[in-house]
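Dropping the structure in here first, questions after.
Missing here: one protein chain of the complex. Every other protein chain is in place.
And now, chain A:
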Amino acid sequence: MTNLGIVPVLFILLIILLVVTLLQSKSYRTKLNQRPLKIFIIVYVAILAVAPIIYFILPKEEKQVLTDNGSEKLNLENKALREALFKNETASIDERFLIDEWTRTFKEKEIYLKMENPDEGEKVNIIVQTSDKANEQITGKLYRKNFIENYIYIPDKLNKPTIIWRNEKTMAVKNPTAKKLSYVTVSDKLNKGGFNNEESHSVVVVEKWDDDGPYYLLLTIPKDVKVWSDEGLRIYD
């Protein structure tokens, strides 16, 4: 594999060489007068002195990095959400987790659940509950847990999964397409870690349940409807 990492360094060195050569050839021909030189240096220093104040004043979109406690709190909320979904205690779930809700009339005796692109995108966990009510309706509720990456809480920037009804019996879930998020971190630190740096974050242990992915789709189907899926079903008591 070709290592192209050296190219920017060579590019910078080339520019430096050109500038030095240019300045040297100029300085031989025309000696800069001391007075304009001093004014130039003073103006540059004055601009630099004002630069931090401008940075402070300028409005900018800024996302706070979570503390260990903040991150733990959100993780605990995720755990509570999962437990509530699996224990059928949806009434206790905070409304902000619910991002979509729909109802569909369903007169069939069986339903096929299909994943459109199981190996792509972020996993959608489907939880099926049976309803005691003798109606002919399927209810779908899409929940999104607190999504934290690199200690940044990303509440509403992920793409949503798509639900498509292929026919009267087959419901397909399409995993959301990838989304790229870019952030800028500015720092006065000269090196990566900084001097005397005590790690501001402890290592977060990811528990087994946290592999779930950001979405849960809770389907409530009539009691007498059979559920089939190519991906297999896990039955929880």
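To be clear about the criterion, a residue touches a chain if its C-beta (ideal position, glycine included) is under 8 Å from a C-beta of that chain, and two chains touch if they have at least 3 such contacts; residues count from 1.
In this text, contacts and distances are computed from a predicted model.
Chemist: Write down which listed name, "Bacillithiol biosynthesis deacetylase BshB2", "FMNH2-utilizing oxygenase", "ABC transporter permease" or "Fumarate reductase iron-sulfur subunit", is the UniProt protein name of the chain that is not shown.
Modeler: "ABC transporter permease"
Chemist: By the contact criterion defined above, which parts of chain A meet the unshown chain? Give residue numbers in ascending order.
Modeler: Residues of chain A in contact with the hidden chain: 8, 12, 15-16, 19-20, 23, 27, 31-32, 34, 37-38, 40-41, 44-45, 47-49, 51-52, 54-56, 58, 60-65, 120-123, 147, 149-152, 154, 158-159, 175-197, 213-214.
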